[in-house]
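Could you have a look at this structure, given as structure tokens, before my questions?
A single protein chain has been omitted from the complex, and every remaining protein chain is retained in its original position.
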Amino acid sequence: MTREVTFVEAVREAQAEALADDDRVFIMGQEIGEYGGVFRATQGLAERFGAHRVRDMPIAEQSMLGAGVGAAVMGMRPIVEVMFMDFIACGMDAIVNHAAKMRYMSGDQLRAPMVIRTQGGSGTHHGSQHSQTLESWFLHVPGLAVVMPSVPQDVKGLFKSSVALDHPVLFIEHRALYRTRGMVADPLAPIPLGQGVVRRWGEDVTVAAIGKSVHQALVAARQLEEEGISVEVIDLRSLVPMDVDLVLESVSRTHQLVVAHEAVERGGWAGELISRVVAEGFDELDAPPLRAGSRATPIPFARELETVMICDERLIARRVRECLGLVEYSV
Amino acid sequence: MTREVTFVEAVREAQAEALADDDRVFIMGQEIGEYGGVFRATQGLAERFGAHRVRDMPIAEQSMLGAGVGAAVMGMRPIVEVMFMDFIACGMDAIVNHAAKMRYMSGDQLRAPMVIRTQGGSGTHHGSQHSQTLESWFLHVPGLAVVMPSVPQDVKGLFKSSVALDHPVLFIEHRALYRTRGMVADPLAPIPLGQGVVRRWGEDVTVAAIGKSVHQALVAARQLEEEGISVEVIDLRSLVPMDVDLVLESVSRTHQLVVAHEAVERGGWAGELISRVVAEGFDELDAPPLRAGSRATPIPFARELETVMICDERLIARRVRECLGLVEYSV
Amino acid sequence: MSDGTSAISVVSGPGAPRSAETLSPEGLDSMSDALLVEIFRLMYTIRRFEVVMERNHLAGDLYGPFHSSMGQEGVAVGVCAALESDDVVTSTHRGHGHAIAKGAELGPICAELWGRSTGYCGGKGGSMHIVSMAHGFVGQSPIIGGSELLATGAALAFDLSRDSRVAVSFMGDGAVGQGVFHETLNLAAIWRLPVVFVVENNGFAHSFRAEQMQLNPDIAPRADGYGMRGVVVDGIDVLAVYSATKAAVARARAGGGPTLLEAKCYRWRGHNLGDAEHLYRPREEVEKARRDDPLDRFRSAVSGRISSEHLADIEAAAEVEIAEAVAFADRSPPPGPRSALEGSL
Partner (left out) sequence: MSDGTSAISVVSGPGAPRSAETLSPEGLDSMSDALLVEIFRLMYTIRRFEVVMERNHLAGDLYGPFHSSMGQEGVAVGVCAALESDDVVTSTHRGHGHAIAKGAELGPICAELWGRSTGYCGGKGGSMHIVSMAHGFVGQSPIIGGSELLATGAALAFDLSRDSRVAVSFMGDGAVGQGVFHETLNLAAIWRLPVVFVVENNGFAHSFRAEQMQLNPDIAPRADGYGMRGVVVDGIDVLAVYSATKAAVARARAGGGPTLLEAKCYRWRGHNLGDAEHLYRPREEVEKARRDDPLDRFRSAVSGRISSEHLADIEAAAEVEIAEAVAFADRSPPPGPRSALEGSL
């Protein structure tokens, strides 16, 4: 059976199922209890599972995340919600120095299975401190998985795998997707981390993306189709582990690659994927693989400025044309 | 006139000169006052300039860095020492959400000229929470300069430019370099940020590196010379701004590129440089540009494990050989 | 406190009595008519500004998150009236009132909320990031704790450069659990920095009441642990806030170190525009709180001094100013795209 649900409903269901399935699961966060989450992602959960297991937190990100690590190490499976991804900067030590390293540095005596759920991204004009897309930092922190679903079905399937993993997982949602809809199979098997999926088949150029950027890549692809360009769109779904093989396979057919993300291009994870593809598939490439990412500035408030700075379908389409040599490349 | 000094003496002199030249400069940090710094980088400064301007701090990184931002915004030019780079995770919010964004988001009403000095790196067996090399995160944070000197002369010249910049600067030293020696011109002009330098001319492969990895690249180059391979070594000196042009020019002669850093390879800044070179110089490349970075694990304590995991001269040499097709590439 | 008894109590700090000492507010007598009128003008302006902005937001003229400071005018104005114009203030997500109270102009504030080129930050900031350095409004940080960081640093700059200015950090009751609160109060205390930490205890951090976030809902006594002076003031009473701040600022300026000033008030509106406040507080509670209006309290306090005609004139002038600010924002062009790429590294 399949049902249509919104993205945020999928997030809610995924958490409800995790709570129902496993006594060790609990949630911590700000406004997640009776209030139901500022984006309604935990609505009804406190009522159903108790304030004990759906715990409201004072504003104290470092200790919220750190207490998550401590609880995980003692056998619990915490879900910790960081209200805006920007606030993760207030709790980096708990994630980077503790959660990610516990298992390795203890010689596998300690494990910190926890899901750090957060949301981010532009488009709602929250300004520079409430709109960042920071997943690239965490690729660079060995010991963490990084997941970014683009559709409701993946939210649920990837969440199942995330809760079950014996490593900490950063589970990142894009705010602008919450109201999008999609079909969800019921029952649904877990979707393994590290398996990308081809969202659209094409012949001329591969665009690899994640999260909201997948939707933008699809918009760009439809537009480019009218120009006679056939674009293949890959949704990576997780960045750690990353399905480089799927991209290599696709590039072996299209021979061109664009990597798209909303994160700032400079220092962003597109560099990782491109380096991997270049190292392992250089001879397949007919043209330079290009990145479509946001410009290197903080995120401005005004609409007119945000569109200049944030990577969108227009930039993705432009990069595809540049890759094909139809227009000249410019940074 | 030139003099020979150690790397850490250069750090000390650079700070002393900044304090002497400009009343607005002051230093904050742990153990930096009378004690002189755990690596002696501020020895004698409190005596000479007063505990007022060389201020010891309680253990509270977020507020130390945040107070630096606040003071900078009001016209001071703070130097803030984070004792180990790993502890920057305790102060990320002040750096990322505040220092880096103040100027842009205020429409240039506020500026946060501050130098965040820190040291990191492996080799002293400090274990996984005291050995990280985290500069790659900050490339991804628009609004920050990122500087990593490799020799005493650059320490002094780059520090002058860093203190003078009207943006915050992350100035990263490698612990293992502190006792290395080098010649320093006296007087010395500021060395502009964003200007790399060729440390060794070569014809077959370009190796771009920074900080301690430059020295390892030079060791690798000497070794490879015996095998008949001529390596050009570029010291980038700063990552933001990054001298991509110098690398492109070099690659236009060597047609092969290896990018080396001690930071973990996955998600590391080599991906940025390779993406830029590929995008702007694809046709010059005869072989896939490769990365030499550390493996994706936390940093282990034992010597025997550290050598497996950390990028060193052997890995750099291997990547060069792989790039030339002399041995097969393996991750 | 609305029963007319002690409006200001010193509850902790060096030399503070174990049982709260009561400060009598400086009498109205010590305040000039001009000052009283200015206080009224600012309070009224903030009140009406928030009303008008909310209306325009619902109409789609401005966009993005919106946090109204309605009901808290007495704190913003009482504090800022006690400052010199070059003293500096830092603020939070709920900062319109602080900006106005510190003297920032309505036109550029409004234009910033509209995302226009004539806004204080050229449209790069928005409602949560207003800055006006010319007025000593160093700006807002909507990251809980950010206001304390910036004010502590500003006070450090004043201390280092032997500058007699004082820094004020506005923060909410929700900030008290954040590590930065603890770190910055400690720093300010050991370095005797010229800073006043003003906690606007408006009863809520979004849906949470203080008693859900800490065992003791009173905040000022926290000063004790830092060896700092802690003062509670009735935030509905602008004159009490003014007096309490005067004392704290004088102390700071004289080298006496920081004060933690807790102003008890009530958040009239939802946390933000669109907040589902019915989920966590009964309508009646809000209605009851609104009956104790800082503007009314001020009106009766000055009734013997300032005529109601005079106040009505001020109100009318404020309405005009707000309307002009809206018109200014409306006719201002959006920022040019090129500016998006300027000002960063």
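First chain written, first letter: the chains are A, B and C, and each begins at residue 1.
Here, a residue touches a chain if its C-beta (ideal position, glycine included) is under 8 Å from a C-beta of that chain, and two chains touch if they have at least 3 such contacts.
All values reported here derive from a predicted model rather than from experimental measurement.
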Among A:I32, A:A94, A:V115 or A:I191, exactly one should touch the missing chain; which is it?
A:A94
Across A:G70, A:G123 or A:P190, the one contacting the chain not displayed is A:G70
Taking the full complex into account, find the residue in B:A20, B:M183 or B:V308 that is in contact with the omitted chain.
B:V308
Interface with the undisplayed chain - residues on subunit C:
18, 177-183, 186, 189-190, 212-216, 221-222, 224-228
For subunit B, which residues reach the chain that was dropped from this view?
30-31, 34-36, 38, 56, 58-60, 62-63, 86-87, 90, 124-130, 295-298, 300-309
Touching the missing chain, which residues of subunit A?
23-24, 26, 52-53, 57-58, 60, 62-63, 66-76, 93-94, 97-98, 103-110, 142-145, 167, 240-241
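In this section, only the chains that are shown with their structure count from here on.
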Which chain lies the greatest distance away from subunit C when centres are computed from Cα atoms alone?
B
In whole angstrom, how far does the Cα centroid of subunit B sit from the Cα centroid of subunit C?
41
Can you check how far apart subunit A and subunit B are, centre to centre, with Cα atoms defining each centre and the answer in Å?
29
Multi-chain contacts only, two chains or more: what residues does subunit C have there?
121, 123-125, 129, 141, 143, 145-146, 179, 343-345
Identify all positions of subunit B at which a residue touches two or more other chains, and write them in rising order.
62, 93, 97, 104-105, 142-143, 240
